[in-house]
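Here the complex is missing a single protein chain, while all its other protein chains stay put.
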Amino acid sequence: MSSKRKIAVVITARPSYSRVKTVLTAIKEHPELELQLIVAASALLDRYGSAVNYIEKDGFEIAAKVFNVLEGENLTAAAKTTGIGILELSTVFDNLKPDIVVTVADRFETMATAIAASYMNIPLAHIQGGEVTGNIDEKVRHAITKLSDYHFVSSENAKNRVIQLGENPEMVFNTGCPSIDIAKQVSKNDRLTFNPYEKYGGVGSKPNLDNGYIVVMQHPVTNEYQNSRKHIEATLRAIQKINMPTLWFWPNVDAGADGTSTGIRSYREKYALENVHFFKNMEGDDFLNLLNCSICLIGNSSVGIRECSYLGVPAINIGTRQNRRDRGQNSSDVSYNEDEITNAVKNILVKTERPKSEVYGGGNAGKKIAELLQSLPLQFHKTITY
Amino acid sequence: MSSKRKIAVVITARPSYSRVKTVLTAIKEHPELELQLIVAASALLDRYGSAVNYIEKDGFEIAAKVFNVLEGENLTAAAKTTGIGILELSTVFDNLKPDIVVTVADRFETMATAIAASYMNIPLAHIQGGEVTGNIDEKVRHAITKLSDYHFVSSENAKNRVIQLGENPEMVFNTGCPSIDIAKQVSKNDRLTFNPYEKYGGVGSKPNLDNGYIVVMQHPVTNEYQNSRKHIEATLRAIQKINMPTLWFWPNVDAGADGTSTGIRSYREKYALENVHFFKNMEGDDFLNLLNCSICLIGNSSVGIRECSYLGVPAINIGTRQNRRDRGQNSSDVSYNEDEITNAVKNILVKTERPKSEVYGGGNAGKKIAELLQSLPLQFHKTITY
Amino acid sequence: MSSKRKIAVVITARPSYSRVKTVLTAIKEHPELELQLIVAASALLDRYGSAVNYIEKDGFEIAAKVFNVLEGENLTAAAKTTGIGILELSTVFDNLKPDIVVTVADRFETMATAIAASYMNIPLAHIQGGEVTGNIDEKVRHAITKLSDYHFVSSENAKNRVIQLGENPEMVFNTGCPSIDIAKQVSKNDRLTFNPYEKYGGVGSKPNLDNGYIVVMQHPVTNEYQNSRKHIEATLRAIQKINMPTLWFWPNVDAGADGTSTGIRSYREKYALENVHFFKNMEGDDFLNLLNCSICLIGNSSVGIRECSYLGVPAINIGTRQNRRDRGQNSSDVSYNEDEITNAVKNILVKTERPKSEVYGGGNAGKKIAELLQSLPLQFHKTITY
Partner (left out) sequence: MSSKRKIAVVITARPSYSRVKTVLTAIKEHPELELQLIVAASALLDRYGSAVNYIEKDGFEIAAKVFNVLEGENLTAAAKTTGIGILELSTVFDNLKPDIVVTVADRFETMATAIAASYMNIPLAHIQGGEVTGNIDEKVRHAITKLSDYHFVSSENAKNRVIQLGENPEMVFNTGCPSIDIAKQVSKNDRLTFNPYEKYGGVGSKPNLDNGYIVVMQHPVTNEYQNSRKHIEATLRAIQKINMPTLWFWPNVDAGADGTSTGIRSYREKYALENVHFFKNMEGDDFLNLLNCSICLIGNSSVGIRECSYLGVPAINIGTRQNRRDRGQNSSDVSYNEDEITNAVKNILVKTERPKSEVYGGGNAGKKIAELLQSLPLQFHKTITY
């Protein structure tokens, strides 16, 4: 009979997996912890990059798979996906009987993890609370903070914010962001360690990458659902105009994903886009290596302000998705506008320095978090501090 | 084609209905509002007092009924009830297309309303946020605050707390608690306006009420699930010992309800309890009239610190359920202990004054809330203020 | 690594458990089978007799518990309970990976078992198909036959009917009903082996049983939902009039259960019923011993025409619930009518013989079924024979 603490981590999407991979490794390797890895939602689906394949390839054993994505092209489906998630995860928790449940970040369906765990009186740990963006994610993120018992945040600002939300300061820890752990390892390589076309396939042209390339990753923004297609088209036109070698990543699942995806597909049908290659997904390490060697990142992925700030890779951040998140000096903000995007690229091309920042941590978050999961008192009862 | 604002209010339990009845009336009577009343969860069930019957008798039209209580004697069922609630309510909102959704207080299943509305980009109003109790309700209550766009709170302390949670002060309104609206009307009568036995049936002895009587209402406390039965037995012994005419109300639904209910049933099988009559439920007005004429209330219902503070009815508050809630001078706190309860009753019997308080408002919350629902800008996008 | 066949049996109600207990034992004891016992729906609930407690007491290990009863007083809840059942059982089957799933009889929620298994390409065995009753159960029963791969029926008529439904005769086996296995053991005792009041508690008077007693068990009939209360009242009046010692069992869950239960409770509040004691439930062996020693059974339980026919216990069968089921000579049919019921009892009291019948088998069904589950070819593909 093991007396190890059982730590259930729920992964619901490809980017969440990349983000917390070093946490998973640290839990797995900790002699007094047992990892119960639960893979759910879009992390299981081919259309969204099958994170599950990478997870298995990385050697993690999966304790349970939870299919809960209700297909539909509207916000109702997002709500229902969360409802189904609660139904399924509560069964999983009943079976696995974890000592602590860990939920990551702020995607809509992570609320299912938070509700199932807190309603079942299982201590809940939240990674990456306290940040600010200004969209639906923010409602979700701070609501999860109020349901959580332990907070592993990524920056000092985030820490202060969680405390100001009425959480017990003794349960709020600035561990840094675990995604920086991987960036730290990757930063040692300043050239591509693999051939992206060969290793990851994808579709479209195969521009030569030797003289630099741009990376694009742009997700739909939930509360601007109607505009997803218009937004992506501005970026597509800019990329076509800039006409430099470009590696483009498909968006992840969200209400609206189909707007963005449809926009890209239609544009491709109309225009050749001879400078662009499209990828569905990439292993985290390779993706960061790719970014580290790139001219810049364009889009609205948090990787631009997070890992790229540590790496010093310039990031052109489009629109509202990363609003008010902590930034290093690497990023510049533009609106959904073809010209602003092209001008931002021009500015980057003339710069010679790439300043780095540790605003999101120094690269040892995984181990810190595992240590805390082992040592923190088990508790699910709390009260607001004011 | 009506241009009235459609206001969907979701009622999930008998006490919530009593609490917001004047809000429902004020919305219904407002010339520029259309009430969409949704009755859900235990409010539909016979075992928990069939609030739905009172709602219909009070003349409210029901726009949709949502059955979502999953039967079970554990916390998993509470989680699943919430998941089913999301599935069902998102369909209802899709059909009714409300301009604003209103959710009440902090019962676990109200989270389903909050998630369905916020995920569907429907502006969400929350009545009774910002209070403190220190149990699972508190996680739920503050999480709902973070999902809500408008806050109609009941006291100055609550208002300050919601603002400190990072909500825009312009969207936080101390309207007072709508339950006080009814207390205000009822307070005009200092004698019973009806015969409880005749009007409400119930079971047990029928003690004479002419020389005063005690009212008991004690609910299970979710995170003390295992102890529900022990707790209720302390109260039962106290009541038996005090041996005054007593009117006892069955608890509402919660994980653990069966512990409390079973405790009461077993005790009744063993002992005669000749001074006690049991009711399943009572219309809000009658219940407040009954309290107003009583010697005191015993238990852990919020009515003790809320309506009773306005009415000046002494309340013996047992255990942790109302921890840290704002109080008037009417209430005294005891633990789950037979002797403490009996002593508290003795103290009340020797007092001559019944001081009143407006800590929970002055009795016009319903109209204030309806007015705000009509005039507030429609919005579902917000960001934390710090 | 075991090479035993894994046999998942889903039990959803108390009577189903009693019925197949010897099958469970035979599977458990079979050296080449592994029993995966799944307890679901009302079998888990206190209100319906907590079959789960007896199951555990009988020494069966439970592989999974599935809470899927949606509370409500209407037919919609029955449909939704089945929908939730599919969601939950498919997860359970995914985890347990049974080689064969076994479903029992014809209660509405057993359809969830049949759909989950057949849709997941797991061979499905059905116990007790091919019978006729003429209510909603019949739609369910024959639909399940069409979803099933193996048929273990209880009588020659049932066998012929399943074959006529287009099933491959080689997959249809008249094993007899496993409930008769227990009746066979019990039949050796012609006097009570236990004191029902002491062992099972219950409520009401405790009439002396030494000079004979009547047993009552009457369930609501789904497609006569509105009339449940009226129906039960006819029986209550008859029992009051007959005025012999009576042991009455509460009904199991169904849409309408509350009509029947409420009818009984109201009647008890009004009348003393000094000859009647009420039980919630009883272990199968004790119940059969009780029946075997009784004057007769009154109600609409299938035990009256099934086990009682083997035992020779007279059964007064009320209403439509057992319409067209195979019968021995022990049973007489009456409608929901006080006088018909009283007259039927009078007729029994003057008879001297209690003829027995093996129409439902000879008492070794459990072993036969286990043997077949081990030896039948695994297959989930079939086609109608005509």
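Should a chain be cited, it is by its letter among A, B and C, assigned in written order, with residues numbered from 1 in that chain.
Heads up, the rule we're going with is that a residue touches a chain if its C-beta (ideal position, glycine included) is under 8 Å from a C-beta of that chain, and two chains touch if they have at least 3 such contacts.
All values derive from a computational prediction rather than experimental measurement.
Undergrad: Can you say which of C:Met120, C:Leu192 or C:Leu372 touches the chain missing from this structure?
TA: The one listed residue touching the chain not shown is C:Met120.
Undergrad: Identify the residue among C:Lys146, C:Lys206 or C:Arg354 that touches the chain left out of the display.
TA: Final answer for the missing-chain contact: C:Lys146.
Undergrad: Given the contact definition stated above, which residue among C:Lys4, C:Lys230, C:Arg324 or C:Lys346 touches the chain not shown here?
TA: Considering the complete complex, C:Arg324 is the one touching the chain left out.
Undergrad: Take the complete complex as the reference. Which residues in chain B touch the chain that isn't displayed?
TA: 64-65, 84, 87-88, 91, 94-95
Undergrad: What residues on chain C make contact with the chain left out of this view?
TA: Output for chain C: 75-76, 78-80, 82-87, 90-91, 93-94, 108, 111-112, 115-116, 118-121, 132-136, 138-140, 142-147, 161, 164-166, 223, 225, 323-324, 380-384, 386.
Undergrad: Just the residue numbers, please: which parts of chain A touch the chain that's not shown?
TA: 44-47, 67-74, 76-77, 80, 84, 203, 258, 262, 269
FYI, only the chains that are shown with their structure count from here on.
Undergrad: So how far apart, in whole Å, are chain B and chain C when each is placed at the average of its C-alpha atoms?
TA: Averaging C-alpha atoms per chain gives centres 41 Å apart.
Undergrad: Using mean CA coordinates as chain centres, what's the chain A-chain C distance in Å?
TA: 53
Undergrad: Going by the touch rule set out above, which residues of chain B reach two or more other chains?
TA: 76, 80, 84
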